[in-house]
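The following block contains the structure, expressed as structure tokens.
With one protein chain held back, the other chains of the complex are shown just where they sit.
== chain A ==
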Amino acid sequence: MSTTTVETSAATTGQSTAQADPGEARRRGERSRPASFASHGILIVASLIAFFPVAWLIYLSLGPDKDDYLHPGGIWAKMSFANYSFVLQHTEFFDWLKSSLIVSLGTTVIGVLIAATTGYAVSRMRFPGYRKFMWVLLVTQMFPVAVLMVPMYQILSDLQLIDSYLGLVLVYCSTAVPYCAWLLKGYFDTIPFEIDEAGRVDGLTPFGTFARLILPLARPGLAVAAFYSFLTAFGEVAFASTFMLSDTKYTFAVGLQTFVSEHDAQRNLMAATAVLIAIPVSAFFYLVQKNLVTGLTAGGTKG
């Protein structure tokens, strides 16, 4: 058996974008024609399931009336971008954009800056209390929202930080900082120790080694930590819904909920806003996903 089988079977299933390398003769992974059909069949069904809810949201966002989601057939005839222009012109969309960006970027910057040295320290040095410290870092990341929410609410009220960007950034930092430290430790572990040793031989202090040698090498790791903190802060619902009170300071996760209240459900506008949020975020995600995935599993996959 050789490539021919695979090529024909793939050709019959057709329309998928070509990416296989036809010249390569493979011995493993070669499959009979029915098996290949089955693989494609399952993957197509799975892709449809993955794709449909998002596609449906986009489709509904084109229907101009708020009850159009009940009569999806009718949307086809009267499709328009009216919802989009309404959302952009007459809602707080740009306020929400601003708050989302301030909060997410604030969290990202603080998280990565603070966590970097710690990630290096726990990657390279063993000090008394090391295991306890790592355990604290791990446990902090699995705090359920419920643990910190009540006390944080009380503390931030005392400090008059409820309904302020700073308050929310501080809350997010409680998870972002330990998380970034973990992630960066994983990345620093992949940088050979010999580099540190070379630096030390040449007379650099540990700080010097870190700042001049390791940090520049760790840029991809820093980027992953940054992306991940950003995406997490951007998508956080619980704290944002509770701590942000004025509607111009809502993040997207909160703002989107305001379209559906007990009295009124402007689902068409909600769908349009959802699409407007989803497009840049998913574009961003797709741009970085390769790094994101390797970064997340870096600790896990190296044996």
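Simple rule for what comes next: contacts are C-beta pairs under 8 Å (C-beta built on N, C-alpha and C of every residue); 3 or more make two chains touch, one makes a residue touch a chain; residues count from 1.
The working rule: contacts and distances are computed from a predicted model.
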item	value
Chain not displayed: protein name in its UniProt record ("Sugar ABC transporter permease", "Carbamoyl phosphate synthase small chain", "tRNA_anti-like" or "C-deglycosylation enzyme beta subunit")	"Sugar ABC transporter permease"
Chain not shown: contacting residue from A:150, A:166 or A:198	A:150
Residues belonging to chain A that touch the chain removed from view	6, 10-11, 13, 16-20, 26, 28-31, 36, 39-40, 42-43, 46-47, 49-51, 53-54, 56-57, 60, 69-70, 72, 114-115, 117-118, 120-122, 125-128, 133-155, 157-158, 170-171, 173-179, 181-183, 185-186, 189, 205-207, 210, 228, 231-232, 234-235, 237-238, 241-242, 252-253, 256-257, 267, 270-271, 274, 277-278, 281-282, 285-286, 289, 293-294, 296-297, 299-303
